[in-house]
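In this view, the complex is presented without one of its protein chains, the others remaining in place.
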Amino acid sequence: MSELAVDTSSGHDSAALDSRHDHAPHDDHGGGHGHYTSLGLSNNKLGMWLFLGSECLLFGGLISTYMLYRGRTAKGPGPNQVYDIPFTSASSFVLLMSSLTMVLAVTAAKRRDDGNTRLWLSVTALLGAMFVGGQVYEFTGFYNEGLGFTTSLFSSSLYTLTGFHGVHVTVGIMMLMALRGILTKNRIVGDKAEVVELIGLYWHFVDIIWIIIFTLVYLIPA
Amino acid sequence: MTSNRRGLWAIPGLALVVTILAGCAKNAPQDTWQPAGPDARKIDDLQRFPFYAAGVVGVLVLAVVIFVVWKYRDRGQAIPHQGHGNPLVEVGTIAFSAILLAAVAVPTVGVIFDLAETDDCKMTVNVTGQQWWWEYSYPQQAGIDSPIVTSGQLVIPTGECVLLRLTSRDVIHSFWIPKLNGKKDAVPGRIQLLRMEAETPGIYAGQCSEFCGLSHANMKMDAVALRPADFATWVAAQTAPAVAVSDQESAAGRGEAVFKGQCVLCHQVNGLVDDEGKPLIAQADINLVSGAAPNLTHFMSRTTFAGSTYSLLTEECRTKLMAALPDEFGALYLGGVESGCLNVVELKEWLRNAPDKKPMYPDTNEDGKRRGMPALGLTENQINDLVEYLKTLK
Amino acid sequence: MAIIERPTGEMLRGPVGVGPRASLGMYRRPVETTGWRSWLFTVDHKQLGLMYGITAFVFFLVGGLEALLIRLQLAQPNGKVLSADAYNQMFTMHATTMVFLFVMPMAAGFANYFVPLQVGARDVAFPRINAFGYWCFLAGGLFLNSSWLLGGAADGGWFMYAPNSSALFSPSHGVDFWALGLQITGIASLTGSINLIVTILNMRAPGMSLMKMPIFTWMILVVQFLLLFAVPVITVALFLLSFQRTFGATFFDVSAGADPLLWQHLFWIFGHPEVYILVLPSFGIVSEVLPVFSRKPLFGYPMVVFSGAAIGFVGWGVWAHHMFASGLGPVSVTVFSLSTMLIAIPTGIKIINWVMTMWGGKLRFTTAMLFAIGLIVEFTIGGLSGVTHSVSPSDTQQTDTYYIVAHFHYVLFGGAIFGIFSGFYYWWPKMFGRLLDEKLGKLNFWLMVIGMNMTFGPMHILGLQGQPRRMYRYTTDRIGEGFFNLKFWNQISSLGALILAVGIIVFIVNVVRTARGPANAPLDPWDARSLEWLTTSPPKVHNFDVIPTVSHLDEFFHLKYAENEATGEMERVATAEELMKIQEDNAEQNIHLPAPSYWPLILALALPVTAYGVIYNKILIAVGATMIVLSIFGWALEPSMADDSDLEPPAPSDGPTKELAPIV
Partner (left out) sequence: MSTDTVAHADRGHADDHGDHGDHGHGEHVDHPDSYYVKIALVLAAITAAEVALSYMDVGAAFLPTLLIMMAIKFVMVVLFFMHLRFDSKWFNMAFWTGLILAILVYVAALTTFRFFG
């Protein structure tokens, strides 16, 4: 996905339309960026939202697979043996808060407040890293309790689901850090606030997926 | 555009021909339009209307197209008025389609639930698919006082509903006897129910119809319907163990020895004992992925082998059996494979090199198991002896 | 890529006061506009459209060749042409190739080329992602087919039911190639769908409200939404399969307690929307062609749009009609049976509207038109057999027999393929400035009509006579006698396939001859109705000199014709040439188009590398992963425009756009 998001840092993919700024009859609609668009929306944001819509079916499939198989623990340990609710609650809380810091980064960027944008981006990345760290720790724990990836249908589907989520978080962190780096280099032209917003959308999505996973997978006993 | 018209006529013409003629096919072993049992008949009665309706709609559409094509071809008329259409036409289509579909839907629902009904079936048979043959095991029940295990040909009594409990030992297969009922998948880990009822004695051909790997094309089966009395005779014969060969020096005796040496690795023959007199139990579970090979105790009571791909009967004996009238059929089938009737050639080919007759994976995989029967490198003498022995398995 | 965009004031605006130099990012962008490089690095939607089309057609020949081998094998009882193993690989790859490597990308090709033109845009929303999509498709297709040389292709059938797809039952790497290859082409579909949806929704010419949009664009929009939501579902399924085969997970391993039906649901939740993904673009094409050659607007345009959307929507609620024999239980079967019947209604509306479009028209039977009419008839036949499947009890007699094979070849070949060929003949002059030969075209059409009915018509009989599909051979003892003798009908079918082959070779001949001939197609050969004809053939690299402002559905037609109040008849008020002249006279200056890029290609290449790694060795995975990360950063950090010195001759940074070369 980072294609779509980071793409805009070079804000040129919609450049095809710039000339309209001078010639399209709807001249004034173009606004500051000189991009006339039929819906008056940003291509990148629309693209991101479509992508998130699509992601719903991806995670839906993974979650359903887990739901179907969570009870099938073979000889291995089951959910109730391995889960450590307090710990997971903590890391869920961390991820939830990272959503807040992400919003703060977005608003700062909209205010063209570079200092705070950098700050909150870094904090968000940090919280995200904490969450992933927590996952790694948690899973090593599971593993030591004898819950390998191939132990049972339960373990396979659990690791696959949370693994996919973890990868999404990691990609998010990479995007945040890349953006952070780009900002210091001042390399972006065009609307960097929008890039922050796009990555924000992605980040929040990863968070809401976890909101579901936390309840369905951890809190509801098999 | 005359050629256009002629060309297009062929199409629904064909569709129609199919639907109408399909009913009256001669000697069409798997014809889905010739029900021979109440379940298949329910389906057939249900499907006639949709088929004919579809035929009519098809011809209708074609006729209109041809008319339009001919009537409005460019004769230099003026550019037509750029009208954007008339909703009535669409409303009409919707109404027409909706009515037609409703007429199809209502009876459909009824039949779905009728065919799911199972309480009225007295007898049950466990049907298990594996690559690439079917095993039938008759649990103990009224009329069957000890379990029966056989393969290839499912023997059922006429005039009563038999409930098949389908499952599989490896991949998904699908049990289908077109003239008796629709198909139902045999899914490993699940037990699924299918009604079977035949009205008249005879052999009803069927075929595995879910792709199940290499020899899917060679995974066939028959349903053999016998009058209740004949069925009882068959049960009695099947429940009896195989009689050991008395004369060890005879060909059959030597064959039995070979069998004990090699074949019991996979094949069960009830009543077969080793030198200490202990019963020999096949170890198919450690030699085969599916963990099973056909039980050969009454091999000669069947008329096909290797997943009903090959006939145990010679050509003329087979035609005789197939042509038998309902009244003669029972006796003829219960007679089993008369020595003169045995299709020795193909049976020997099978013993010589089974994977050559029927593609299989005879080599052991990493955990030492095979999928199918290997070529056992038997000498011609051994093969002759084995055939003699197999003949005794009546 | 013919036009290199230049820095403009507004792009450099903003608080971060950086000048053009600093804004150029780290890596230069390529500027080649001719030769092979221009193809490798292009981001132009028309060039990519052609690349999609050409590649897809080659795969069509491959899939067709596989089909011919299948028919050859079945021409005789106990056929000896192919071994059982080869046969199973053959039909699996035949289907996979035709569905994923021919019809889908061919539609993507048409969409890429014509959607921006039809909505009056200069390119798609995300040109680099567009290029990335094409390279993913190519990489995935080649990866898939490389399995033929690396120990055998997938052999589980195109829906690859578990558990037969597990390593225990399919030990070769074929299924691994299949799963990973489709994963890669899936990326192409997903990115493509986002790209096209954004383009269609957000980049329409001024005045083109959704209900003034050309119908082809509409159908593409529906299809892209289907892809957007269907692709992730099979992505999940394929991941589960790969994890099982590669990392020893047990998602479909019954001995571990798994339920094989999980795969069936995941596949068909994708699989049924997929079949409409295959056919709706063709519906769009014929909905363009029929009005043009009937000289009437599409009958009931809003209904055609709506029914298309309805088909797309209901298409999500019928997937289990592929599982009527799987043992879902009577309640589920009933529900899916009824929902499936429902789909007949919106599709029926389309058929009727097409017929009514011709009604009262002024019909010209060009090859494009013939294929469109052919589609109406052949698809209806396939659709009607579909309705007989939806009667689930009789489907238990039909499923997995040749009757099904007949159904879907009528809808696919008589639907999707006829539409595509109609599109070839209709849009060829637009794409190449050359008209395909009409005589050969008609020969091509009739050979294909006769061929397809001979090939697939008999399959109705074979199926109802109980011949299961996916059989590498049929034996003499069960082929029956008389009219329904299976051998006879199989032979007719095989003969038909040969006729089809001839028909397609005629098409190839036609293409070659046309390519040799002069580019002398008139500007508006068909007296067409939609915007793509409001530019040169082939179109200028920036599509339109002036972005038109739309006031009608069928804008182009209404620019040419007006109703004479007196007589009430349509009269020509302008020729295409005149309209073109107007365009050129007020041509816009300083048009910016995205510059070419290396990264889409490199990023796409990283995927098969990774995939080979998954199959053969883990080091390759690392290599591929690094390639991916690096190229994403390269992608992000490349400048939004070319360096001055990239231009020939170097231009002053405030100069107008410099055209380097006309498009190929």
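Observations on the model:
Each chain carries a letter (A, B and C) given by its place in the written order, and its residues are counted from 1.
Here is the rule we go by: a contact is a pair of C-beta atoms (placed from the backbone, for glycine too) under 8 Å apart; a residue touches a chain by one contact, two chains touch by 3 or more.
Worth saying up front: this structure is predicted, and the values here are computed from it rather than measured.
One chain is not depicted; across the entire complex it touches A, C. Of the options A:S64, A:S122 or A:T170, the residue whose C-beta touches the omitted chain is A:S64.
Within the complete assembly, A:S54 is the residue of A:S54, A:T73 or A:Q135 that touches the hidden chain. Touching the missing chain, out of C:S332, C:Q491 or C:T536, is residue C:S332. Interface residues of subunit C facing the missing partner chain: 201, 209-211, 225, 228-229, 233, 259, 261-262, 265, 269, 302, 309, 316-317, 320, 328-329, 332.
Subunit A residues in contact with the hidden partner, per the touch definition given at the top, are 28-33, 35, 37-42, 45-46, 49-50, 52-57, 59-61, 63-64, 67-68, 85-86, 89, 92-93, 96-97, 99-100, 102-104, 107, 110, 194, 200-201, 204-205, 207-208, 211-212, 214-216, 219-220.
The rule is simple: only the chains that are shown with their structure count from here on.
Summarising the inter-chain layout, the chain whose CA centre lies farthest from the centre of subunit B is A. Remark: subunit B and subunit C have CA centroids separated by 39 Å (rounded to whole angstrom). Contacts with at least two other chains are made by no residue of subunit B. In subunit C, the residues that reach two or more other chains under the touch definition are 257-259. Those residues of subunit C that touch subunit A in the shared complex are 5, 8, 10-16, 18, 22-23, 25, 121-123, 125-129, 132, 190-191, 193-195, 197-198, 201-204, 206, 208, 228-233, 235-237, 239-240, 243, 247-251, 256-259, 262, 266, 546-547, 549, 588-595, 603, 629, 632-633, 635-641. Every residue of subunit C that touches subunit B in the complex is listed here, in rising order: 83-85, 88, 155-157, 161, 163-164, 168-171, 254, 257-261, 294-301, 303, 325-327, 329-330, 333-334, 337-338, 341-342, 344-345, 348-349, 351-353, 355-356, 358-365, 370, 373, 376-378, 380-381, 384-385, 387-388, 391-401, 446, 449-450, 453, 457, 460-461, 464-475, 477-478, 480-484, 557, 561, 563, 568-570. Residues 2-4, 6-7, 9-26, 32-34, 36-39, 41, 43, 46-47, 50-51, 53-55, 57-58, 61-62, 65, 68-69, 72, 74, 112, 149-150, 152-153, 156-157, 160, 174, 178, 182, 186-192 of subunit A touch subunit C in their complex.
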